[in-house]
Every structure is written in C-alpha cells, then in structure tokens.
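Working notes, beginning with the structure itself.
One protein chain omitted, others in place.
Order of writing sets the chain letters: A, B and C. Residues in each chain are counted from 1.
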Amino acid sequence: MGEPNAVANAPSREILEKIFRTAYKIRVFETEGIKLYRQGLIRGYFHPYLGQEGIATGVCAALKDGDYIASTHRGHGHCIAWGADIKKMVAELLQKETGYCKGYGGSMHIADIKTGNLGANGIVGAGIPLGVGAALANQIRGSDAVTVTFTSDGASNNGTFMESLNLAAIWDLKFILVVENNQYAVSTKIEESTRETDLYKRGLAIGVESHQVDGNDPLAVYRMTQAAAETCRKGKGPVLIEAVTYRHMGHHVNDPGKYMPEEKLAHYKSRDPVDRARADLKDMTGITDSEISAMETEIAAEFAAAVEFSVASPEVSAESFAAFAANY
Amino acid sequence: MGEPNAVANAPSREILEKIFRTAYKIRVFETEGIKLYRQGLIRGYFHPYLGQEGIATGVCAALKDGDYIASTHRGHGHCIAWGADIKKMVAELLQKETGYCKGYGGSMHIADIKTGNLGANGIVGAGIPLGVGAALANQIRGSDAVTVTFTSDGASNNGTFMESLNLAAIWDLKFILVVENNQYAVSTKIEESTRETDLYKRGLAIGVESHQVDGNDPLAVYRMTQAAAETCRKGKGPVLIEAVTYRHMGHHVNDPGKYMPEEKLAHYKSRDPVDRARADLKDMTGITDSEISAMETEIAAEFAAAVEFSVASPEVSAESFAAFAANY
Amino acid sequence: MRELMYRDALREALDEEMARDPTVFIIGEGIAERGGSYKVTEGLLAKYGPGRVRDTPIAEAGMIGVGVGAAIAGARPVVEILYVDFAMLGMDMIVNQAAKFRLMTGGEGRVPFIMRTQGGTGGGVAAQHSQSLEALFYHIPGLRVVMPSTPADAKGLLKHALRQDDPVMFLEHKHLYMTKGMVPDGEHIVEFGKGDIKRAGSDVTVIAWSNMVPRTLVVAEDLAAEGISVEVIDPRTLVPLDRAMILNSVAKTRRCVIVQEANRRGGVASDISSIIMEEGFWHLDAPVEIVAGLDIPIPFNLALEQASVPQKPGIKAAIRRALHLEPAALAAE
Partner (left out) sequence: MRELMYRDALREALDEEMARDPTVFIIGEGIAERGGSYKVTEGLLAKYGPGRVRDTPIAEAGMIGVGVGAAIAGARPVVEILYVDFAMLGMDMIVNQAAKFRLMTGGEGRVPFIMRTQGGTGGGVAAQHSQSLEALFYHIPGLRVVMPSTPADAKGLLKHALRQDDPVMFLEHKHLYMTKGMVPDGEHIVEFGKGDIKRAGSDVTVIAWSNMVPRTLVVAEDLAAEGISVEVIDPRTLVPLDRAMILNSVAKTRRCVIVQEANRRGGVASDISSIIMEEGFWHLDAPVEIVAGLDIPIPFNLALEQASVPQKPGIKAAIRRALHLEPAALAAE
C-alpha cells in the first residue's frame, strides 16, 4: 500500500526503495519457498511468481491504504507487495494455525480482508468479478477506494473476463484490471489460445481505457497504475493494464517448463525485474551497494525468521476445527 | 436452405422471390400466432420476430443444404427461414404430439436435428457454444458445412459470447455468428448494458473478421452472409455479422413495449424488412402486384391450414409420455 | 396483522432493510425501471436511487460474482436472478467462491450475499424455466437455503437473511407471488433453522416446502373430513434444517410423507428421509414415503407438466399408504 502520490516523473527515493525492497522480498520468498517445498515442508500447489515481480510491485506501490486487491493462483507476489506479514504467509504454507487462514486455505487462498486483500484464487478468472464487486461495494458506500484485480493471459479467454469488465464499465467503477500476460497457461502458448495476443484490445472493444506496459519494468508499471488510479478516482470508470512478462521457470514448482524456449527465457532473464528495480534505485538515488546489501540481508533474515516462527508454531487444533465445522 | 450461389451483384429472381416469400411467411406466422395466443390457444412464452424478418431471411437464403443453424428464444423466424414445416411449428405451439417436439418443447425449444436446425433456446447466449460445437463436429468429419448461430445484443454481454467465439477462431471453424442487435434486452436499452454499442468490434478484438449490416435490408444481409460463408468454406475461420434492427412491438406477446420511443419505432417501421423484400422483388424482377398477391394469399392459406391441422391433431398421449419418462 | 401478497411482503422486507442499512443494494435484470418480472422491486428505484437499485445486462455469472465480491468487501448485495435455472451460469461463483470463502480464510472472511430467485413449474414455461433446483444448493456446505411458502415467512426470512453473514439462496416460487396471507405488523423477523407447523396433527407427519405447502394443506383438510389428522411441517429453511421439529413430529405420529416439487432422484426429500432413517428409524411404523416430481425435465404441454410434479391425488394416496400399513406387514415379509 503506497503513499497517496500524484503522478510524477521522478519518483521519490521512498518509492524507489519500496519498489526494490518489495521485488526483492518476493524473489526471496519464492526462491526460499521452493526449497521448503522440495524439503517436503510445503504441500499442495505452489505457483512461483519468479520473473513477474515487477508487476505486483509496481502496481501496489501506486495504491493507497483503503484500496483493495484480488489475486490469482499465482498470488504470493501480490500478497507481499500489498504489505502482508511474511510470518503469517509462511505459516499458512506450512499449514499452521498461525497462518493467514489458520492453515485452512493454503497457497491458493491466502487473503486478508481487514487490509483489503480479497485473496488468491484457485479458479482462474474468478478474481475479476470479485474485484468488480468490491469496487461496486465501494461506490455504493461512497468510498474513493480503487480495487485492482490481478489476472492472467489464461483468464482473458474465459467468459468471466469480458462479462465482469463490462459491468465495471457501465457502472464507472473504480476498478483496474491488471492482466499479467506471461504468455503461457501451464504449457499452452498464448498463440494457441487466441488469435489476438494483444490482450488490452479486449478492453477497447467494450469502451474501457486500456493499455499495454512492459511488466518487467516496475517503474513503468508503477507510473501506469498511478495514472489509472487517477482516472478511476475521477469517476471515469475502469482501466485495463496488460503487463507483458515471462515466468523464470515452469508453471508450478514441479513443472520443469521444458516447453519454454531457451533463448526466450534468456531474453527475459536478462531483463529481470528485480535487477531493474535495483538499478533504478541506484541510478536515481545514488544509494550505495552496501546500503542495498544491507536491505537484502535484512529481507533474507525476515524470511528466515518467518520460517523459524512457522516451524515452531503449533499444529492446527482438531477441536477448534470441529467447532468451526459444526456451524459451517 | 438456399442454393449454392456464388457472390453476385444481381440476385436471381429465384432468390428474390424466396426472400420475399420467407419474410412474408414469418410476418404471417407471428401476426396470426399472436392472435392464437390471445385466444388462449398458445400458452407459455411467445417472443415475436416482427420487425427482424430481414435477418433470418437474408442469412438462410445464403446457406446450403447440409449447413446448420442454432437459434434464440426469439426463434420462429429462423425456423421458418430454414424451411421448417409450418404445420409442425404450429402444432408444437399448440402442444400437440404432431409438433416438432411432440409438444414437449414449445416455442423456445423448436428444433429439427435432421435438417441441421439445432433449435431455439431458452437460455440467452447458449446457442453460441452449441453452434461452435456443431462447426467443430463438421470440421472433424471433414464436412464443408457452415454453422450459423443467431444471437442477440443481450447475449453479447454474456461471457459465453467471447469465450465460444474465441474457440471458433483458434480452430478456424466454419462458423458465422449473426448478432441481431435490436437494441433492447426486454426493456433494458443497449446503451445501459454496454459502453460500446457497435457490437461487431468485439469480434475484432479477438481477431475475428467482423462486420455490421442493416438488418432491415434482407438483400444486404443475404450478400454479407454469402461472403461470410465463402470465407468460412475457404478455411479462414469464423465471421461475425452484426445486423442492426428493431422490434415492431414489445419483448413478448404480453409486453406493451412502452419503453420504445414512438419516433424510433416509426422510423424502423418505415424501413420494414418485409416491405423492403417486396419492393426488391418488384424492382429487380418486374413481377406484378397480382403475382405478389397470389403469393401472399398462398402463404396465408398455408398458415390457416396449419392451424386447422394442429387443432385437429390429437392431444399428447399420457402413455407414450410415461414410457418416454421411464427411461429418461 | 395485515393481509399481503407474497410479492408485497418481499418488497416490504427489502424496503425496510434498505432503509435500515445503507449497504443493502439490489441488482438484477429489469429490476429497477421495470420493477422486476414479478414486481417485487417496484418502487425501490424511486425510493433508493439508481446507485442501490440497478439493472444489469444479461450476465448471470457476472452478477452473482459481483455480488459475492461486494459481500466479501462488506456490503449486503441482493442479486435477483430471473429464474433459478439461470443460476446455473453462476454456479462457479456460488459453489467455489461464496460457499467456500469463510473456510478458506480460516473463518475470517464472511459472505453476506443473497441470491433471490424463483423456481418451479408454472403454466407452460417448459424445461429451462421450470426447475426446482434447491437440492444443488442444499448439498454445498456453507450455503443457506431458504424457501418460504407464505407472505409472512417470505418477509421475515428475507429480513433475517439481510442481517446474517452467510450466503443465502433465497428461492421463491413463481406460483406464490400473487398468493395472500396475514403478515404481522411492525418488525417481523423469522430466524433460520426454525420450521413451522403449518397444521398440527397426530396421525401422520407430512413435510413440504414452498409451493407444495398450500397444496398439502388442502389435502390435509380433505383428509381431516375423513377423520385423518395430518401434521404439516414446513421447514422454511432447508439449510439450516429444523431436524428436531421433524424428528419430534415423527416420533409422535410414527409415519411420515415428504412432498417435493423437484424430481425424485437426489432431491432434498431423500436427505430428510435418510435423516429419519438414521435418527428416527425405531419410531417408524411405516417407511417414509416421498412424493416428488418425475425424473425428467418439465415438458411444455400443460397436461404433461402437471403429470410431472406432485398433485393432490398423489399426495393423498401416499398419506393413505403410510396410514394403512399395519404391523402385520412386518410379519408378512
């Protein structure tokens, strides 16, 4: 949740630092989380956000306290960028009662309603109507909160995408649809799923202001989201942002991703969003390498502490679950 | 089911006559059908096609034997233009076992699979995936049949519209989506349902060849459908045709349609598609008024005979229904 | 007490709750300008404005999904779906989102979402507009399923629905909108999970809901003339179900018939029968009988439509069967 910043050409050091810290935090979370998965500490689904960090980071830095987000099955990054407590995230993945959802939800269902995080979702595309609904609730109560739904190229071919966005449009809702186009749905290439791979054009077809942005450039994403949020808060209705990106690995922890051509992967890795955030921070503020190192160490330590906390947390209580279930 | 005609500037007299006869037959069917409804002979739903005759008429005249159509809740016109037996249609509306569906289906469910009529549908938008499915079946069996789904402005805001059309596009199916934009969904104006009332643009957004046509001009519809069918048969994939039109009365027999502004209604009535078909026939062939009168009389007689047949038909058999139900 | 039509009682509930709670809003097809197909929302647009009473495009999945999202975000949406049949377009949002959110968030997230819709047969609207689909919602943990049979229950249950925090499938019946009944003056709330004995009796328990209640009451009256005392229980809410009321009645009468308009296979009646099997078996003097619709879609033809759902003679015959079974039948097996 960023500060209430007007659109500006040179972002403040605070913003630049926030963007870098967030991107790095996501990188650490996913990299270390995968290790925990391989150790058998995490079970079920784990869809890493590696390579897409620039998007959640840039978008959330442009939002305010009181705004809302809804996320996807690949949701850790959005959660972290939204300012989630790493301890409670790791505890959730470790099925502990100290987790965000008491260990009842898991990776695909982390949510935090109190802070406006409507949650990850195991159903591709489902976050779109949910986000539009939150925006509608906010319009009805006269709030100027903006709701962002993060969604995916895969979801763009699902009926819910156009149907929900159209509702946001006719009601001029403060809603931003961020389409993370990583060019795959599991192993299916976007070209096999649609003739028109410029996904932002779908918004245009129903009168929604729509843009495409480089998803590996956190600052570009930040700026575009700022402008979009302003459009929304002016009452002009929803904005669609297509952020083009690429995964750094397969769809899921256990997917080797052999279908991803090496050169293309190398190309996108050479345009790594975490490196970009670090470079932006250095170039635009003159911060030193050792200051950056200190941040990185701090973030790594935060994650390690979260693992320690989670491992030490007690197992879920069968009794409290029984009580919960009895009146579900 | 028209003849296998190449695109031509001057349609043959046969085509012109077929178009007029069809349009007039629909006009009679709906006008007289409404009277039967008011007499209590027809029950349930009855959505008249009055004012939209040019579309079904023009489209079907451009199709061939072996092609397929799928229709809407407002389906009488498509059925008639497809060459249905008026006797079996009226019998169906009168709940008789001699009807197309033994009286089990009714107005919203008339179908005739043998001739490639996949049927009307009580679920707005449902004909789209069904039509795409028929086109897929035909592609798999190597047929060059084209499938047309008639759909509506209301359906264009339903998820199924884009989702299904996209499947037709990626698979290059021989599929034509005819969107009958009559500018209302019951009493809801199209402007209240979407910001972009040019519905053909939705097809463009997913790479589908898409056009807009005057739905009250049967010949224009005919020509555009011919071209679209040719595109399909060449293997270039689906085509979307938005045909703009207006109802001559309310949504349903019992809807007075007070929300339809008088001037607008008058405007569209002055551009009546049946009159247009008659005028085209006269202007382009020099046929005489008395020849036309003879056709009209014949068509009216056909309808009267259908009513007689239907009224005289026996009631449905409880026994045969019980047998049917027992192994459903 | 005043006499009201079912549809007017529903409107009163909406009106009172909208006045009380500014986060209550309504969306649906033709519900604003036109006041809804059954006139339930008539006048609310004028009173509460286009922000809180909105027409939608034909977008059931979207409407339901948007309603669920608004509920999660703290508002109290009422989404009107014209026919329960069309709710099938929004099943993902109902089953996978609304019903599961509370558990998935460890209990923190709540979804005070209301889907108002109507079902049942009604004069030739055929297979896609005549279903009774309560069993689908009944099976999904987390949903509340409400099926009022009278104006008073309709009002009281809808008001309660708007004050509790779980997703509610509020299922009306197209045949009931124009029926009349007495409705208490002033604040009238009917809590979920409390059945109502629509007619007290001692010989046999008949359980019915929605449009089967008035039909069953007529049969009960007829049978009373023959000296048979029928107790008619209307659970009013199927989830939560008033098991105690049902089991107590069955313990008293020792015989039970369940009447549902929905088709027989896998309906709610089956579940109630299975509950009586598990918890009331030793009380029974006869098997619990189910009177239900045929296992087919509803045909257009009116005679066949009527043959497809329970009518009075069928209900009466089942009650008689339940009563005429003597202990001798046990020995005869």
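Simple rule for what comes next: a residue touches a chain if its C-beta (ideal position, glycine included) is under 8 Å from a C-beta of that chain, and two chains touch if they have at least 3 such contacts.
In this text the structure is predicted, and so the values were computed from the model without any measurement.
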item	value
Candidate in contact with the missing chain, chosen from A:Q95, A:Q226 or A:S313	A:Q95
Of A:G103, A:G116, A:G133 or A:G207, the one touching the omitted chain in the full complex	A:G103
Identified contact with the non-displayed chain, of B:Q52, B:N166 or B:N181	B:N166
Absent-chain contact - pick from C:A224, C:L247 or C:I296	C:I296
Residue among A:G154, A:G215 or A:P273 that touches the chain left out of view	A:G154
Interface with the undisplayed chain - residues on subunit A	43-45, 95, 101, 103-106, 108-109, 121-125, 154-155, 157-159, 185-188, 192-194, 259, 315-316, 318, 321, 324-325, 328
Contacts of subunit B with the absent chain, listed as residue ranges	68, 70, 99-105, 109, 111, 113-114, 116, 118-119, 121-123, 126, 128-134, 136-141, 147, 159-160, 163-164, 166-167, 170-171, 324, 328
Subunit C residues touching the omitted chain (full complex)	61, 85-86, 88-89, 91-92, 94-96, 99-100, 103-104, 126-128, 131, 133, 135-136, 138-139, 141-142, 239, 262-263, 265-271, 273-274, 276-278, 281-284, 286-290, 294-297, 299, 329-330, 332-333
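Convention: only the chains that are shown with their structure count from here on.
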item	value
Chain at maximum distance from subunit A, centres defined as averaged CA atoms	B
Where subunit A and subunit C are represented by their mean Cα positions, the distance between them in whole Å	41
Interchain centroid distance [CA atoms averaged], subunit A/subunit B, Å	46
Contacts with 2+ other chains: residues of subunit B	157-159, 192-194
For subunit C, residues contacting two or more additional chains	56-57, 59, 61-62
